[in-house]
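Have a look at the structure below before the remarks.
The complex appears here without one of its protein chains, the remainder shown in place.
For reference, chains read A and B in written order, and residue numbers begin at 1 within each chain.
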Amino acid sequence: MITTAAPEREHYLNASYGIKSWLLTKDHKRIALLYLATITFFFFLGGAFATLIRIELLTPTGGIVSSETYNKLFTMHGVAMVFFFLIPAIPATLGNFFLPMMIGARDLAFPRLNLLSWYLLVIGGLFALFAMLAGGVDTGWTFYTPYSTTYSNSWVIATALGIFISGFSSILTGLNFIVTIHRMRAPGMTWFRLPLFVWAHYATSLIQVLGTPVIAVTILLLFCERVFHIGIFDPALGGDPVLFQHLFWFYSHPAVYIMVLPAMGVISELISVYSRKPLFGYKFIAFSSVAIAVLSFLVWGHHLFVSGQSLYAGLVFSFLSYFVAIPSAIKVFNWTATLYKGSISYDTPMLYAFGFIGLFTVGGLTGLFVAALGIDVHVTDTYFVIAHFHYIMVGGTIMAYLGGMHYYWPKMTGRMYPEGWAKLSAVVIFLGFNLTFFPQFILGYLGMPRRYHVYPEEFQVLHVLSTAGASVLAVGYLMPMIYFVWSLRYGQLAPANPWGATGLEWKTASPPPVHNFDEPPVMTHEAYDYSTVIQEEIEVG
Amino acid sequence: MADHVDTLELREQFDTAEQQKDASTLGMWIFLITEVMFFGGMFLAYTVYRRAYPDVFAIASSSLNAVIGAINTGVLLLSSFTMVMAVRAAQLGQRKTIILFLTLTLFFGGMFLGVKAYEWNEKFQEHHIPGQAAFHLEGVAPSEQGHAQLFFSLYFAMTGLHALHMVIGVGLLSFLMIQAAKGTYSATYFTPVDVAGLYWHFVDVIWIFLFPLLYLIDRHLGKPL
Partner (left out) sequence: MTGHIDSIKTYVGVLLALLILTAVTTAVAYVDLGPFSVVVALTIAAIKMLLVALFFMHLRHSNQLTKLVVLGGLMWLGILLALTLSDFATRGWLGVPGK
């Protein structure tokens, strides 16, 4: 059904036209959409590599690609997904778009720095893309030395440069968010009236700012070692490859919380609005976000349990790793408690939120298994670990990302997505995901190593199930691509507040005006106060 | 839609000039702690290897000229002094004085870099460049030449990264000079001078640690034969 718009009101999408108005924009909302395009590209690129991996793993003796090529496939899958999709995804799209609006500001503190952040991601991405097209990199996304510094014959330097540059994108975004939240809240917007989405992004920004520089310098040293042959990690000179691993994981462990904290922030919003209840234990959730950010920096050695790291240090890291699970668990309890006696709607975003809670719980519990040093010695470098982190990053983060995209789509575009198709794809994704990754827990426990494409015949059934699941998952991810684009022209026009949500971002038109608010907002009530909102009924489907 | 002011002193995203100044200053401080972590990775590598190879590191350190290093440190400290004087002049709205002190800061910064280049050249002459076949450090056994290379890898990586930051600083200060000459800064708006000053001082603080850690390891042992 085509709906024609009334004489168009000016908003951020139509206020100016032409490529320059997008590529030189200072508007955080336009920058968010620029990011959306970039990360979507890298998501499908990473997905393409995953498809090839899963096809190769259908048979025990490989055969479609050589071992060298297989090494490149899983490396590039990891690089594309981690650095160019998961790390920027929620903060740079939903965070950029909605953080200023949620606090009642006209833009971020440093709009031009925000645009620079996007360019840095693109330039870094181009380097990585070049490396992939020119022949690929085969070191694993973890770039362990001395293979990456001395022995690999692949495009290590180009990829390393790409990651180095994109790291600064992350740092500057985090810096921007921290200053914005501290200095640009509207009158009446005290810290404890902030949406929990904002608290989540604040905690994420702390990690981005404190952790990313360390991987930057690590990659710089890797680069120097490979190019100038100065040996910092070279055992032949007395260097220690484990030092590389310490430096790498000092960032890369907190990095996984860069990926999951914003997702938790989205879930907090979704659970509240679709239960029509304030979140249970607001302060606990807020403080848990910051606690996760802090604790995440104290556990990285659990990636080094079998590296030759001292057993004493391993015990310390194992012990500390249990603590970081506590604030995450507190959040899951609080979300669940919010549902109790809530008025629950099952709109698509809520389906994703339910999916998140279940899958994140599985991922989190299996995280405890691998945090136990004794168990990890058995399952490290097996598919158990792969299943664990995919439950969190795909079952968790990507579900929350899709939930957030559906939730905020009306606000960003002024159009509703088709609810029927959206619900269907959420279910397809959930089923496809579990079929893909649950067999991998079993595979890993039985001993299937990661990064191998040749395996004992008895594992084939589980691999076939996993690949079948991946096909279903792929269909599930393609569906929103299609109907979101469709909705831009044919979707129902969205009112300012289709979900009856609280929060300043819902008090302005859909799509919002260039400077977000026609009148400077003042926050006069507590967060998630539904008595202040009149539910606008919309026809769905 | 309301018309928003957008000047250097008050950008449209801010409500007051003071809010803007606060935000800019906070932003620069946060950036500086990212730099602490950035250099920190190298300080970690240094610590690990100095603990592992203390004797070789002492010999390697003594091959550096401590007097030149100390004088260069003094030069950089002087540049920090002239930088804060430039900021002070900006606070007082004294255009010509800003330019004077920025010029002096650039002068001392350039001098530091020049001395650094000289020192690096000296290392090249003495075959102390890591990764080269001709590398050899006197007074160290053949089996430990690799450890000596580690010292020099860190020496060049750390002083190199520091020098790169100085060069960026020189670029920033040159830009400030041009703006100051145009009369852009006044007692009510001099934030760029202020935050550039913070950056410059930070680069100085890094050197304050690099100097003793690289040049002054166990000097009491004296030079080997």
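The criterion applied here is as follows: a residue touches a chain if its C-beta (ideal position, glycine included) is under 8 Å from a C-beta of that chain, and two chains touch if they have at least 3 such contacts.
Since we're looking at a predicted model, the values are computed, not measured.
Asks: So one chain is hidden, and I want to know which residue out of A:168, A:297, A:417 or A:528 touches that hidden chain in the complete assembly.
Replies: The single option touching the absent chain is A:297.
Asks: Which listed residue, A:313, A:427 or A:461, touches the chain dropped from view?
Replies: A:313
Asks: Touch as defined at the start, partner being the missing chain; which of B:119, B:144 or B:204 qualifies?
Replies: B:204
Asks: Where the complex has a chain not shown, which of A:102, A:121, A:210 or A:362 is the residue touching it?
Replies: A:210
Asks: Any idea which of A:49, A:199, A:233 or A:305 touches the chain not displayed?
Replies: A:305
Asks: Touching the hidden chain in the full complex, which residues of chain B are there? Just list them.
Replies: Considering the whole complex, chain B reaches the absent chain at 22, 25-26, 29-30, 32-33, 36-37, 40-41, 43-44, 47-48, 51-52, 66-67, 69-70, 73-74, 77-78, 80-81, 83-85, 88, 91-92, 194, 197-198, 201-202, 204-205, 208-209, 211-213, 216, 218-220.
Asks: What residue numbers in chain A mark contact with the hidden partner chain?
Replies: 182, 210, 214, 240, 242-243, 246-247, 250, 297-298, 300-301, 304-306, 308-317, 373, 377
In this section, only the chains that are shown with their structure count from here on.
Asks: Can you list the chain B residues touching chain A in their complex?
Replies: 1-2, 4, 12-14, 19, 22-23, 26-27, 30-31, 33-35, 37-42, 44-45, 48-49, 52-53, 130-132, 144, 146-147, 149-150, 152-154, 156-157, 161
Asks: Mind listing the chain A positions that touch chain B in their complex?
Replies: That would be residues 10, 105-111, 171, 175-176, 178-179, 182-184, 209-214, 216-218, 220-221, 224, 228-232, 234, 236-240, 243, 246-247, 513-515, 518 of chain A.
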